[in-house]
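One protein chain omitted, others in place.
Entry: chain A
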């Protein structure tokens, strides 16, 4: 009996060891490529900015963090909230939330459509959804520009149809940024939604109809609660990259109104304020972490409900 438990223990220890060994390469990559640079950023955010970019190593300063949220007025030296940064934060969060909602509105019926196809054709539809990923993001963004510019496909088509008599200014507006982000991030919404809908037991839907539930009621009380993990996962996958988007606001927004990604770039470039850039980057990550925390807590609660 003694030996048996010892053997089992030894086997378990060997198992643990081999697991660690197997995951070591991945852990090393994560440590050096993700966690390491993060600490560099954190350190930079507490240093004094260099005269021509970079930082003065070893010189401690809270200026970077102070100026994320506050500013000393250039003109009368009073300290106030950093109005420019806060409005850029707000624009980023607002546009990302709207993008997520639009992606959900378009992605839900798409995923439902795919999930209700016969098993064989489903794979074809999923495959079609992934096709845009074959093309570089920058190229897709410039393609969008050709669609929505004044002489572009959309305006030409609407004028030809007689819907409008002069081009609508879509380029360089927040609408253009939204348009671009929804298009680019839509597959990230459809795929997790589809994954949870595929597991949906459609007998439950039929049972609902048998019990005289309306279509809306079936959707609201049966389908949506069952695919909720997919809805949440999809929303997170869309919200996070939207928040940090750089190329899309730069190209489609015309560089006139910044989002967070552009503000960070400005600080590392012409602004020559790396500590501020680092502090804003970390703030952006904090927002993302917050969103994820909300997600995890929601998950835990719904998990508890199911038990």
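One rule holds for everything that comes next: contacts are C-beta pairs under 8 Å (C-beta built on N, C-alpha and C of every residue); 3 or more make two chains touch, one makes a residue touch a chain; residues count from 1.
Keep this in mind: contacts and distances are computed from a predicted model.
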Candidate names "Aspartate carbamoyltransferase", "Biopolymer transport protein ExbD", "Chemotaxis protein CheA" or "Putrescine-binding periplasmic protein"; UniProt protein name, chain not shown: "Putrescine-binding periplasmic protein"
Touching the absent chain when the full complex is considered, from A:6, A:59, A:83 or A:206: A:83
Contact footprint on chain A, counting only the chain that is left out: 51-54, 71, 74-75, 83-85, 87-88, 149-151, 169, 171-172, 254-258, 262-263, 266, 268-273
